[in-house]
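With one protein chain withheld, the remaining protein chains of the complex are depicted in position.
Order of writing sets the labels: A, B and C. Residues in every chain begin at 1.
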Amino acid sequence: MKHIKIAPTPPMGWNSWDCYGASVTEAEVKGNADYIATNLKQYGWTYVVVDIQWFEPTANSSFYHPFTPLTMDRYSRLLPSVNRFPSAKNGQGFKPLGDYIHNLGLKFGIHIMRGIPRQAVHSNSGILGGDFTARDIAHTNSICPWNTDMYGVDATKEGAQQYYNSLFELYASWGVDFVKVDDIAASRLYNTHLSEIELIRNAIDHCGREMVLSLSPGPAPLEFAEDFKKNANMWRITDDFWDQWNLLYNMFERCEKWEKHVEPGLWPDCDMLPLGHLGIRSVDGPGGDRWTRFTKDEQVTMMTLWSIFRSPLMFGGELRDNDPWTLSLLTNKEVLQVNQYSHSNRLVSRKGDLVVWTARGCQGETYLAIFNISENEAFINTSLSQIGLFGKIQARDLWKQEDMGFVQENIEYTLPPHGSKLIKLY
Amino acid sequence: MKHIKIAPTPPMGWNSWDCYGASVTEAEVKGNADYIATNLKQYGWTYVVVDIQWFEPTANSSFYHPFTPLTMDRYSRLLPSVNRFPSAKNGQGFKPLGDYIHNLGLKFGIHIMRGIPRQAVHSNSGILGGDFTARDIAHTNSICPWNTDMYGVDATKEGAQQYYNSLFELYASWGVDFVKVDDIAASRLYNTHLSEIELIRNAIDHCGREMVLSLSPGPAPLEFAEDFKKNANMWRITDDFWDQWNLLYNMFERCEKWEKHVEPGLWPDCDMLPLGHLGIRSVDGPGGDRWTRFTKDEQVTMMTLWSIFRSPLMFGGELRDNDPWTLSLLTNKEVLQVNQYSHSNRLVSRKGDLVVWTARGCQGETYLAIFNISENEAFINTSLSQIGLFGKIQARDLWKQEDMGFVQENIEYTLPPHGSKLIKLY
Amino acid sequence: MKHIKIAPTPPMGWNSWDCYGASVTEAEVKGNADYIATNLKQYGWTYVVVDIQWFEPTANSSFYHPFTPLTMDRYSRLLPSVNRFPSAKNGQGFKPLGDYIHNLGLKFGIHIMRGIPRQAVHSNSGILGGDFTARDIAHTNSICPWNTDMYGVDATKEGAQQYYNSLFELYASWGVDFVKVDDIAASRLYNTHLSEIELIRNAIDHCGREMVLSLSPGPAPLEFAEDFKKNANMWRITDDFWDQWNLLYNMFERCEKWEKHVEPGLWPDCDMLPLGHLGIRSVDGPGGDRWTRFTKDEQVTMMTLWSIFRSPLMFGGELRDNDPWTLSLLTNKEVLQVNQYSHSNRLVSRKGDLVVWTARGCQGETYLAIFNISENEAFINTSLSQIGLFGKIQARDLWKQEDMGFVQENIEYTLPPHGSKLIKLY
Partner (left out) sequence: MKHIKIAPTPPMGWNSWDCYGASVTEAEVKGNADYIATNLKQYGWTYVVVDIQWFEPTANSSFYHPFTPLTMDRYSRLLPSVNRFPSAKNGQGFKPLGDYIHNLGLKFGIHIMRGIPRQAVHSNSGILGGDFTARDIAHTNSICPWNTDMYGVDATKEGAQQYYNSLFELYASWGVDFVKVDDIAASRLYNTHLSEIELIRNAIDHCGREMVLSLSPGPAPLEFAEDFKKNANMWRITDDFWDQWNLLYNMFERCEKWEKHVEPGLWPDCDMLPLGHLGIRSVDGPGGDRWTRFTKDEQVTMMTLWSIFRSPLMFGGELRDNDPWTLSLLTNKEVLQVNQYSHSNRLVSRKGDLVVWTARGCQGETYLAIFNISENEAFINTSLSQIGLFGKIQARDLWKQEDMGFVQENIEYTLPPHGSKLIKLY
């Protein structure tokens, strides 16, 4: 379980999917990395993640192109397409882009699909080391239901671990710090792909470089919680999350379900934050080029839930188009403190659509998050005795960064629909 | 919700069922009350509860006598049988016994069955106040499946509340402080009897005396949690609990299920403690006259779970026969402190049959309860970061009342089967 | 299994419930018996059945009077109330009424509730033979959820069979030919009361008189099918059936479910026919004094289903108020022939709400029942090969009693909503 040391706090960063779908370019990645270095790094934002299909020359939106040829080396390993990532020329792969990001003081992440390219299997190309071919290790009943690039790798076959090792050695040589593996946590066709998760865990441990391992898509099945913990640092507890209220509403139930499994190094993941400028070359969501459809109340509610639950924080929009409001959501140190450093995070009560969570802080302070996820204004009265506080207590509104004076016995709020409060009590 | 003030901490006391079944006598009640006053009162033990069938002259064990005549007044109210409770002579009811217990500085409790005696309905006796008869308010489809004394009261009928008010006025006149109402929380034939729970809540509020309201039997259905809270102070989360390991084993799941519902004044109830000398005139359990069948490890495990979960503590054995070991379980102030005053009580993790609970104390200390409920010796490693503790921490074994020095990062124990530890970290 | 000889064809007759609820009088019973003798006997209608509460002096509608005193002998046996059945005076019970009905060439039936009167148990009256009392044999957890008259009898108690024997000896002395036992086939509180069914089977076999045994209410659980067959002649497959389309619609599914269990002597029972003048002193259904709410198409559909399924036929209305249409439904010999003498009755197909049943006749003829139970006119094409008929076949419309000439390969009909056809092919 030494992998838990790699992500002692929930990873924070940027991911290209919500704004660029499968089609992000090197310039766009660098532009967002620059933005983070300038504006966000000091708040803890670190990871810059290139999402799916960087190996597909024809990628141009969030739609996939079935059976399209991919950029691949002779060892059945996918490579960045040079038309989209010019620095990958001459077989350099992502090494130059990784260097660029590291030079900004940030970390570099990539997305991969589990398995081996179907084009490798049908052309029967080789595997580094020479003893096996793609056809030897491809699983005969293991596809991704929503993407035609890969076959699963059959862990019972000789050569299976060797192939995954060859992949992660390549990624280590590129300087990859974070790998988001897709079609692995919650297959819609099969069960969770545990044996490939283990192959990947072994390959990371073998490659000589620390990498955060993130598993997608969700909802990851709760019954495999201990397996996810044993192998990964984060795993999606939700299907793709977008700027739609019903998805945010449902996240409260998902967080409740996973509450007991949040611990340092092991992070149930609520998915990217669809904030700011979204859908530039993506139609998922569904929706095209747009500003986030969440109201400001909903944005605060989302950030509050992700914080009191300690989800990883991965910004999904085009950072360079942020307005001051959006930026303010990412730079509230007192709120980020809850996400990064609180403990004993738990649901106190859910009565209908009135939800209360609490957590403790390092100096013994108590955090209280109060949510009205109903469609009507609601009055919420939280008894302090229920969270172990007696007598007069100081309170502070973390979003406003304002002291509220002393409270006693109860904290009462009238909240608008979809509204929330995040309070520090000490 | 002002009823929550009546039981700010989990009630502690003695109940006659586990040793005397349906047949306890006045002398036995007084004898146990005397013992509490001398040996236990200073540790918080307060309530002396006379369990079922005090109104049945023929009661002589834990078996019921179907359709047997009961002691009843002309207003369809059951009275203590004078052959068993001599001080009840001349219509004094439980007033003299209540006085005796109050004079010891203790509190007096009784058990009742919900409803109105069938003998009142079939003889059509009256109700105090004169407007209605027993037949007017008896529910036509509401019996207890395991006892033939009563019909349910139909809350939709005029006279129903009047009858319950007449009952609790009588109990108030006797000085009753605690009422355990049976056949109401989890009927085996019907659903939870919510409307009679509400009649009883109203009757207590109306009678002018504070009484703790305890609902039986269990398992109370979780879906009625908010209803139990709105009306009662404690409710059984289990069917009858006895000195059998499988029942204790199952309690861990019950506590996990009810964890979110423990709060000051509102106590999910794990049932009586079957310790010491049991079954003197009871064959329930099943088992006759015996010493508790729990091993010492199991007794500690039970007390530890009841403490970290904050269940009410009601001793079930004949107190006067306690040996030093049994007495020691009831007089460990540091353990009782966890039961009476901890907060934020929660399951940290359950991996198979290795269970960890935590709670916080009033001075900011953390309590940790570690259980091995498997059939084999087991090694349990609990990460302190998971419960929000970093750096070097002082530890104390509460059952041994010994300091353990400093711990860091992990607490590790090898526990025997059915064994447990209760640790204070500060 | 010799009881199957008692009802070789589905019993046909009249029952007092649909028009008089719990309150029928002797004059009304005799009036309907006279009508049968004059108008229906020659078509096979035979049984005259007095339904529930003939032992209750205060009965006056379909409502029950909770806990009301009942007419009972000193052996805990209920007797007809003389105010309603004057001929029962001087302890003659139903003997005079039985004689009257027998003299008309008809057979006499009564309804009873399983169990022993609660008033016998609470007054602890005796049982014929002297060894036991009512209290000895009453079941401690066995009531009827909708009627307060009785407790169940506990078959494990000595005296239980003796009590039931004493009941059926009395009924035999009255000349009873048919007993409808209620609260026994489908308890809403408990499971099917199998042990009391067996007590009753034994008591009938012991009493020396043949009686048809009919079990109520329904829906009798299919998993007890073999138990019903082993003990009874008919059992209700439905809850109370009334003149409402949705109940008739649902009967098609019930008949499909029970299809395999129809055989000579053993009759799954679709309940009484709510035709003609209904609800004279009944508000069940719900509905008061009225003419049947079924349209003529629905009445034909009901009679057709009861016939092709071979349900018992018990008319529910006040026979003396029949109009010619209603009488015509009861006197179509060709249709009744299907009910009384067909075999191999089976659902051929159900496609949505288009239903086809078939049966064979004694001369090798085939019966075909075609139903449109949808809300729209529908065209139904039935392939003759599917029911084993090839070549040119003669067809006859049984409701019209008209020849239809020859058919070949298919029978096609356009039927109105809720409409049906019953055809003989030969």
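We adopt the following convention: a contact is a pair of C-beta atoms (placed from the backbone, for glycine too) under 8 Å apart; a residue touches a chain by one contact, two chains touch by 3 or more.
Here the structure is a predicted model, which means the values were calculated and not measured.
In the full complex, the chain left out of view touches A, C. Checked against the hidden chain, the listed residues C:Asp131, C:Glu158, C:Glu263 or C:Glu375 yield one contact partner: C:Glu263. Of the candidate positions A:Val121, A:Ile237 or A:Leu415, contact with the unshown chain belongs to A:Val121. Which of C:Ser344, C:Gln401 or C:Thr414 touches the hidden chain is settled by the complete complex: it is C:Ser344. When the full complex is taken into account, the listed residue touching the unshown chain is C:Ile387, out of C:Val48, C:Leu368 or C:Ile387. The residue from C:Lys41, C:His102, C:Arg201 or C:Arg360 that touches the chain not shown here is C:Arg360. Residues 226, 260, 263-264, 342-344, 346-349, 351, 358, 360, 362, 364, 383, 385-388, 390 of chain C touch the missing chain (whole complex, contact as defined above). Taking the complete complex into account, residues 64, 66-67, 118-119, 121-124, 135, 138, 140-141, 143, 145-148, 189 of chain A touch the chain not shown.
The working rule: only the chains that are shown with their structure count from here on.
Centres computed as Cα averages put chain A at a distance of 47 Å from chain B. Averaging Cα coordinates per chain places chain A and chain C 67 Å apart.
Residue numbers of chain B whose C-beta contacts span two or more other chains: none are found.
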